[in-house]
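A protein chain is absent from this complex, but the other protein chains hold their places.
Should a chain be cited, it is by its letter among A, B and C, assigned in written order, with residues numbered from 1 in that chain.
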Amino acid sequence: MSGTAPAIELKGISKAFGPVQANKDISIRVMPGTIHGIIGENGAGKSTLMSILYGFYKADKGEVFINGTKTEIPDSQAAIAAGIGMVFQHFKLVENFTVVENVILGAEDGAMLTPSIAKARKSLKQLAEEYELNVDPDAKIEDLSVGHQQRVEILKALYRQADILILDEPTGVLTPAEADHLFRILDNLRNEGKTIILITHKLREIMEYTDTVSVMRQGEMTATVKTAETSPEQLAELMVGRKVLLRVDKKPAAPGDVVLSVKDLKVTDGAGVERVKGISFDIRAGEIYGIAGVAGNGQSELMEVLGGMRTGTGTISLNGEPVDLTGKYSDGQSRRARGISHVPEDRHDEGLILDYTAWENTIFGYHRDPKWSSGPLMNNAAIIQEAEAKMQRFDVRPPIPTLKAKSFSGGNQQKIVLAREIEKNPDLLLVGQPTRGVDIGAIEFIHQEIIRLRDEGKAILLVSVELDEIRSLSDRIAVMFDGKIMGERDPETTDERELGLMMAGISEEPDKPAWKAVEENLEAVEHGEAPKHG
Amino acid sequence: MDKMPAWADVVLIPIISLILAGILSTLVILAIGENPLEAYKLMIEGALMRSAGWGYTLYYATNFMFTGLAVSVAFHARMFNIGGEGQAMLGGLGVALACLFIPWPHWSLAILGSSIGAALFGAAWALIPAYLQAKRGSHIVITTIMFNFIAAALLNYLLVGLLKPAGAMDPATAKFPEPTHLPTFQDMFATAETPLFRGAPANVSFFLALLACLLVWLLIWRTKLGYEIRAFGYSQSGAKYAGISGVKTIIIAMLISGGLAGMMAVNTTQGEAERLILNMTEGAGFIGIAVALMGRNHPFGVLLAAILFGFLYQGGAELALWTSIPRELIVVIQALVILFTGALDNMVRMPLEKLFLALRKKEA
Amino acid sequence: MDFLTILQVLDSTIRLATPLLLACLAGLFSERAGIFDIGLEGKMLAAAFFSAAVAYMTGSVWLGLLAGIAASMALSALHGIASITFQGNQLISGVAINFLAAGMTVLIAQDWFSQGGRTPSLTGAGRFNSITLPFAESLQSVPILGPIYHDLISGHTILVYVAFLMVPLTWWILFRTRFGLRLRAVGENPAAVDTAGVSVVGLRFAAVGICGILCGVAGAYLATALQAGFVKDMSAGRGYIALAALIFAKWRPWYALMSTMLFGFLQAIALRPDLIQNTIGVKVQVQLLDALPYILTVIILAGFVGKAIPPRAGGEPYVKER
Partner (left out) sequence: AEPAMIYDLGGKFDKSFNEAAFAGLTRFSEETGTEVREIELQSEAQREQALRRFADAGANPIVMTGFAFGNVLAEVAPDYPDTKFAIIDMVVDEPNVRSVVFNEHEGSYLVGMMAAMASETGTVGFIGGMDIPLIRKFACGYAQGVKAVNGDASVVANMTGTTPAAWNDPVKGSELTKAQISQGADVIYAAAGGTGVGVLQTAADEDILSIGVDSNQNYMHPGEVLTSMLKRVDNAVYDAMIAGADMETGFNVMGVANGGIDYAMDEYNAELVSEEMQTAVDEAKAAIASGELSVHDYTSDSTCPALEF
């Protein structure tokens, strides 16, 4: 025990959301001037714990000590006063406000806005210099990239003079280069004596940047260790409670005929912005074609066009037959009838109707299939029976088809979607972010299922922001940046660095520091110019 | 894991809400210097203890079933159809045209024709707001309110001018011909020895409303269309993913909704007045909102809630007959019922959920 | 149409637009904070009754005004409790409030005055009388500007001037003060406000309260300035028109002024079938004139003014814990 008091000490924190016990009797200590990592499966209670520390939720039980003094944190105001700042997993920014407006919101000086804004402008400039946190103070949030939005969140905290900064999964949406930049900033902050809590799913980040790490499982704190004294394998085991295979086992692919052929596909979104700028590729039977890229570079739109949710121009053909892209003669249902199944990126908003029962969800999108109905009426009994069988096969827990979808955990929800789409035995499977928000155990299972389908000779298009996932599943990897495919790589021969650069829109340019090129490129895109590199 | 058992959600909460509305109503009656017990006794005796009372209660309930179903079908697609009033007025027009200009040989055929007329006209009146919502994003709440006003002006124009028989005073059409008159409960159930439902306006369209409840139930919970409507209502992005067309779903749901609201006119216009009068809806379109809310947008719930509101109407009439309580008391009671069963639902729900959680914890 | 007739129509426009403007600004505060309010109608009605009743009983229109505001705020509080505290459905709460006001006003009026849900007529200090602005008389002879000043600008009740002053004031509050920033933020993203350490509930209640005050003034204007007493249902759908005007105005104060003036003008012109007949040369059915403001509203909403994007968090209760 050293003489200094811990910056943060939580004692016996418990919190229930209705019947869900999100935090059970959690205690933790974080020393000042350190970066403390927290890892755990989805739903383990990490965000809840931090939200309690930030006064966003109120704990049912427990005490908080800041710098050794017991502190009541009934609301965020109190947390801010105690020097705590938090960057949430989903940013809490007002989209159509400018950066300064967001920064001063709640921390204004006096009742009038003008002086507050003037002052904030000045101190933003200072902070930008001090911590490499540049953003245009008059830009609207909705016009900024995620990376810059995140900077605004950090600026908000620093503007409120936070000494303790909590970051909840900050790198999930960043390019590797942006992530590097972020960690440089965090390093600076730590060197200034600030305390940082970092929640992440990425063991690599924990190992590289943190001083100490805590592991959570099912609402409980299972261990706190010094980072230097642990290993990724040990952390994974602590997280899931058993040994986990961190790599996927698969046989080499045996590609057959071309199933999907895409030529010069362009997609324009509702606001008139071109999101996919003329891409072409083929996928063969029995192979997994992985698309890597930072979220928002046109992958979602690509998937949506293929799935019939959007219109586009160009040509696609399935098994040699053309597919209508105008939306006039086709929609999601006719795509399904043609043998395209689609596991959407967002299971809550798209893949499932959360208020529908599991059995209703097992025919979602296929409900017009004559198999399920007699005349205008649906054959509910048959659907339920079939649903039960599917749930058994996909090990959905609990296998009760009459439960509402929202009462399943994330991993099981994803399994319901997969059961529906894979059991359809499609020619082409579109899979977006298959393991986002899914715990490690379920990830293993889902990966195996995808590979099984490939080995049965189906074509699979996989989109994921997780490089590791792309690399371990795909037979060919394409990287999308700014609506275009930057190039294709063989997973065996490429590496994270190369892919990371491509994700930022850069082919190798040895004479320039990578971060510099990255920044310039992102900036150009943001300002609507053509990227300078790539 | 649900927070509480389904029966508590479906039965307990509405009952507690109703009791709260009742308590406040009692206070209001006390405040205007009347005796609440007397009042409630009068209402119950007048509405439920005589066959003719039931004849009125069910007559009103028929209207509310149609408008309540209309609101709930639209609501399943997350469309808030406040235009029941206007759609019912247009439905009345459809009934009148069908009854006046087609020589029906028998009521059984006439009711078919007039139902189709009512549904078509009501649906047509819902079509424009639906289209504007689906295609142009015009807020359906506002457009349907506007369409209520426009319907009133249109009906006025027709009834003061074109459709009014020469020499008549009322802004109303001519009386419908004899063969279109619908059998009332009295015609159907009374015998010489047992004079039931004397003078009460309840008529065969009550059974039409029951049938509508059944069909709506089938539609929403048993058909592919209903599946799509609900899916769209729960999640528009989900519907898009599944290839369910938003435009189509909105328009179809609103057409069905408008058609149902229009069918209310079969009861009032063909069944009761036997001619189209200007004020034929009498606010039933708005009551439909409350009925749908109370009935949790389920046809069976709508049926029960419609009967409750029918009882309030008929009970209120009895109050007006035998006491000097102003008729607006019933409006206040309705407001309280809507408030507690609709807007303040969580006030009852939150503590109940806590209670059930605590109970469950104790068991475990 | 000669100049004086135009002035008269515009004068009528101002009087008819005033309650719409007040109600529209009321709705603006509420909806900017994310609380939809179709109960404007009911609040106006309640305020109209209580202002007239109290003005009659005390003989002071100012006390009447206060009473009207208090009544409207009481309904606002109800709306707040239902939709903010208990996270209920805002539309339903609004419908209930409209019913409640329609019933209660008549019930109480009958209990107090026994005049069939009406208040006795107000006289003298029980009413807002029109104000003649300085120099109105002496400037009347100045061509063009004189009549405009005398007939159009001067000669309204104080509440009309209050309503018009509310427009710049609302703009200033919303866009130049800390309160306004927070208010707008809470209608866009309440979570951002919450995590910035400001109470969402407090802000929303404040907005709903301001909405109550303005609806109260609108109702009092109907009963004690435009009229000399309350009759049942005297708000006659103005709350709904104000809502439509608010959407038309895209939730902005200056646009609110313009859109309510437009609606006021439509209503004023509907009162002058003779002018319409003279201008377009054909006689227009009264029923069509009567429906005209509503038809135009629909046409406007159909997107001829571009898409109106409501505050993003509008209509949704702020729920932290699901």
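Going forward, contacts are C-beta pairs under 8 Å (C-beta built on N, C-alpha and C of every residue); 3 or more make two chains touch, one makes a residue touch a chain.
Since the model is a prediction, treat every value here as computed from it, not as a measurement.
Participant: Quick one: jot down which shown chains the absent chain touches.
Facilitator: B, C
Participant: Using the touch definition up top, pick the residue from B:28, B:90, B:128 or B:280 that touches the left-out chain.
Facilitator: Considering all chains, including the one not shown, the answer is B:280.
Participant: Using the touch definition up top, pick the residue from B:68, B:316 or B:342 that touches the left-out chain.
Facilitator: B:316
Participant: If the hidden chain were put back, which of B:166, B:192 or B:364 would touch it?
Facilitator: B:166
Participant: Kindly note down the residues of chain C that lie in touch with the hidden chain.
Facilitator: On the side of chain C, residues 4-5, 8, 11-12, 15-16, 115-118, 121, 222, 226-229, 231-234, 236-237, 267-268, 271-274, 283, 286-287, 290-291 touch the unshown chain.
Participant: I need the residue numbers on chain B that touch the omitted chain, in ascending order.
Facilitator: Chain B touches the missing chain through residues 52, 56, 59-60, 149, 152-153, 156-157, 160, 164, 166-171, 175, 198-201, 268, 272-275, 277-280, 282, 313, 316-317, 320-322, 324, 326-327, 330.
Criterion: only the chains that are shown with their structure count from here on.
Participant: Based on which chains are in contact, what kind of graph results: line, ring, star, complete or other?
Facilitator: complete
Participant: Could you check chain B for residues that touch two or more other chains and list them?
Facilitator: none
Participant: Send over the residues of chain C in touch with two or more other chains.
Facilitator: Within chain C, no residue contacts more than one other chain.
Participant: Using the touch definition up top, name the residues of chain B that touch chain C in the complex.
Facilitator: Touch list, chain B to chain C: 28, 31-33, 80, 82, 128-129, 132, 136-139, 141-143, 145-147, 149-150, 153-154, 156-157, 160, 286, 289-290, 293, 326, 328-336, 338-339, 342-347, 350.
Participant: Chain C touches which residues of chain A in the complex?
Facilitator: Residues in contact with chain C: 17-18, 54-57, 75-80, 86, 88, 92-97, 101-102, 104-108, 110-114, 116, 156.
Participant: Which part of chain A faces chain B closely enough to touch in the complex?
Facilitator: Interface residues on the chain A side: 18-20, 307-309, 331-336, 342, 344, 346, 349-356, 360, 364-365, 367-368, 373, 376-378, 380, 404, 407.
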